[in-house]
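Missing here is one protein chain; the remaining ones are kept as they sit in the complex.
So that you can tell them apart, the chains are marked A, B and C in the order they are listed, and the count of residues begins at 1 in each.
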Amino acid sequence: MNLKVKIGELTLKNPVMPASGTFGFGLEFKDIFDLKNLGALVVKTITKNPRLGNRPPRVYEVSCGMINSIGLANPGWDYFCEKILPQIKDLNDILILNIAGESVEEFQYLAREAQRFDEIKALELNVSCPNVSKGGIAFGTDLEALKQIVSSVRKIYSKTLIVKLTPNVTDITVYAKAAENAGADALTLINTFTGMVIDVKSKKPVLGNKHGGVSGPAIRPMAVKMVYDCFKAVSIPIIGVGGIDSKEAALEFFLAGATAIQVGSQNFVEPGFMPRLIRELEEYLQEENIESIAKLTGLAHRGEENV
Amino acid sequence: MNLKVKIGELTLKNPVMPASGTFGFGLEFKDIFDLKNLGALVVKTITKNPRLGNRPPRVYEVSCGMINSIGLANPGWDYFCEKILPQIKDLNDILILNIAGESVEEFQYLAREAQRFDEIKALELNVSCPNVSKGGIAFGTDLEALKQIVSSVRKIYSKTLIVKLTPNVTDITVYAKAAENAGADALTLINTFTGMVIDVKSKKPVLGNKHGGVSGPAIRPMAVKMVYDCFKAVSIPIIGVGGIDSKEAALEFFLAGATAIQVGSQNFVEPGFMPRLIRELEEYLQEENIESIAKLTGLAHRGEENV
Amino acid sequence: MQDLKGLVVENIPITKEIYKLQVSVPEEILPEIVPGSFAMVKVEAKGVFLRRPFSFADVDLKTGLVTFYIKTVGQGTRALRELPPGQEIRMLLPLGRGFTVMPGKSLLVAGGIGIAPLKFLAKEITKNGGEVRIIYGVKNTEMFIPEIVNAFEDVEVYAEVSGLGKRGLVLDGLKSTDLSTYNQIYLCGPEAMLKAAKPVLQNYSGLIEVSLESFMACGFGACLGCAVKVFSNNEFVYKKVCKDGPVFNFKEVVL
Partner (left out) sequence: MQDLKGLVVENIPITKEIYKLQVSVPEEILPEIVPGSFAMVKVEAKGVFLRRPFSFADVDLKTGLVTFYIKTVGQGTRALRELPPGQEIRMLLPLGRGFTVMPGKSLLVAGGIGIAPLKFLAKEITKNGGEVRIIYGVKNTEMFIPEIVNAFEDVEVYAEVSGLGKRGLVLDGLKSTDLSTYNQIYLCGPEAMLKAAKPVLQNYSGLIEVSLESFMACGFGACLGCAVKVFSNNEFVYKKVCKDGPVFNFKEVVL
């Protein structure tokens, strides 16, 4: 029984990793479990300059999920590589740096920097944050901008390049194909859905930034369909994310076409969820007598044409 | 205290009506409450020809909601106007006919027919069904098709014309404006989100049609944001729909910018929900000393520029 | 159809997988509840949105109690299992078209939890002077409800394990029965059992009724979610399990 999966040039010992922004830099979880257990460590989005983030309130509960408007609060690249990277580089063999920029140049700058650090094994481009006024989702919904960012980063960055897409588009397969053609080694599907909650008492949006991104089990059926559709559309590996809160939910993503998965909001609800999931996936393979988890990827497409 | 609202040329005695497809033709609910209580009666989508609908299974539960792939099963226009219309025309003063077509001509045909019947007070164009292979969401995501359908129906149909949009687009305000410019008197926002559930045991999609439309509280934050955004973009009234399961949820939609609301999946869970909601809204106006529910529409925008 | 509040009176495990839920409901609704009809039960638990359909396994006009036999499947049935006596519970009932109770000799064929509606049917047939034989197949003791055997005279149990009735499938029982001695046949069980029964019952000329299951959103005809393919009047149509059924003419159902 084998949980190993391949994403670009990387071999992960198992397919479970945190979703960017839901795991801090990993340090907060050290009390709860050994981060070496994870398939990879994905950090909160880093930008070139520090960002304070949006006005509070920034999080709120919604039915079967949550909404956030953190706004990519982060200490910026310089602080990250001087102060944080040294603390976290030994937490897991595979460190994936998630980055966002307000321009193509910022993405390139960060990619060039990341390339210098051996301990950074892959980049995940966040072109899908709904909570910033510049860049973010604006790039992820503009096909030309997406192509330009991915191909210009590709020119600079020689290690594994992952592109994280937004679900807030008419047809995600178009963006998936564009990212693949521009040189992405893998896709992360999906970031949050834009949404809003209104406080009936104050008669105003609850979040300081008014709208935010919805995550959690509420968005899972949409995420699963996007993974399913993109599995048919591209041939690079897909990292599935959106509402994974159980072994069954994770399996849905593998069957739909994911090679690996990320856990987001569930980390808040149950900080020890990921190691439990890894154990349960291992048991599942044993019970079902499946030799490798990679065999599950895309199984739900059996019997279809063109697959 | 006054629950009256205006949609196009119609004055509804209250702003609560069923969402198409979740209330049959109303007949199933007669045991539970007097349909005269409703602001309007919206029927299941009618097409020109009868449709059997999709292969079962057609419904399944998802986290805080459900997914369906009914596929616009309906007896077709002829049967509807001969056998059903006579049975339901007296159930409520305001009967709204929801229609869909596989072509502009079918929409026009149905509009012309509907125009002949005094008991049909308004049309709701369903250009947003995710569960049919022709038309449906394909029209609702294609801006040109949308404009053409709305304007060609507008030419024929002189009563109140409502267009129901799909949330599965990058920017719904673009479609909202297009529908308004093409002659719509009001918008219904939103239809279901496309999604998929995979049965982990059989390793296949649960639904016979594989994918379906997600509804229920899970989609409410997205629906509220779309109503909020479109309220700024258009000046025709908006009928808000998506996950309304309580008075608070309904109020969110009014505050975001809805003039009226529709209740969908909650009708299945609590068939007497709508009359309860109407009572609770009335009490709310009293408690808050708000003279008319219309005063709530768009209140969450207070303090913003351009509103 | 009414949306009522019932009161849990008893909720006891029969095996690790099956429990018996008895609910007291308002008197006036009792006469409307017939064998084959069902209730949509509201479940107040994490993540559960839709109601859950369960067949009536018994109605006691004197005590005002209705009985359900429930198999633990997922989050809904797990939550219902925990309901304490005295708990209020919301139910939409009665729903659906029930069995046609007929005189003479009836053969009832139950697979697993499919025994639930057939128990009620057997009682009704017997009350009306009819004769009943039950073939009751279960996987193992976890799926077996002993009180069924005590309630009727002629019950033949089949189990896939040895030590409980005859070893074999319900189908074995059906095959070894002289069907011609029965005036009608009633079935309820998993799809695989019904599919396998099709050829065996092909030449049987009497009435055969089956109670079907399907995923349901509403349970009362409003959503069109519970479609089942039926061949009737020379054409294939979709019927609603919740309203046209759950009891159908077995010969017309396309499985």
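By our rule, a residue touches a chain if its C-beta (ideal position, glycine included) is under 8 Å from a C-beta of that chain, and two chains touch if they have at least 3 such contacts.
Here the structure is a predicted model, which means the values were calculated and not measured.
A.B. asks: The chain left out touches which of the shown chains?
C.D. replies: Counting the whole assembly, the omitted chain is in touch with A, C.
A.B. asks: Of the residues C:1, C:48 or C:210, which one touches the chain left out of the display?
C.D. replies: Final answer for the missing-chain contact: C:48.
A.B. asks: Taking the full complex into account, find the residue in A:92, A:267 or A:297 that is in contact with the omitted chain.
C.D. replies: Counting the whole complex, the residue in contact with the absent chain is A:267.
A.B. asks: Tell me which of A:3, A:64 or A:129 is the one touching the absent chain.
C.D. replies: The missing chain is touched by A:64.
A.B. asks: If the hidden chain were put back, which residues of subunit C would touch it?
C.D. replies: 44-48
A.B. asks: What residue numbers in subunit A mark contact with the hidden partner chain?
C.D. replies: Given the touch definition above, subunit A has residues 21-24, 28-29, 31-32, 44, 52-53, 56-66, 68, 70, 73, 216-217, 265, 267-272 touching the missing chain.
Definition applied: only the chains that are shown with their structure count from here on.
A.B. asks: Roughly how far is subunit B from subunit C, centre to centre by C-alpha average, rounded to an integer in Å?
C.D. replies: That pair's centroid distance is 36 Å.
A.B. asks: I'd like the Å distance between the centres of subunit A and subunit C, where a centre is the mean of that chain's Cα atoms.
C.D. replies: So the centroids are 46 Å from each other.
A.B. asks: What are the residue numbers in subunit B that touch two or more other chains?
C.D. replies: 62-65, 216-217
A.B. asks: Which positions in subunit C touch two or more other chains at once?
C.D. replies: Only 47 qualify.
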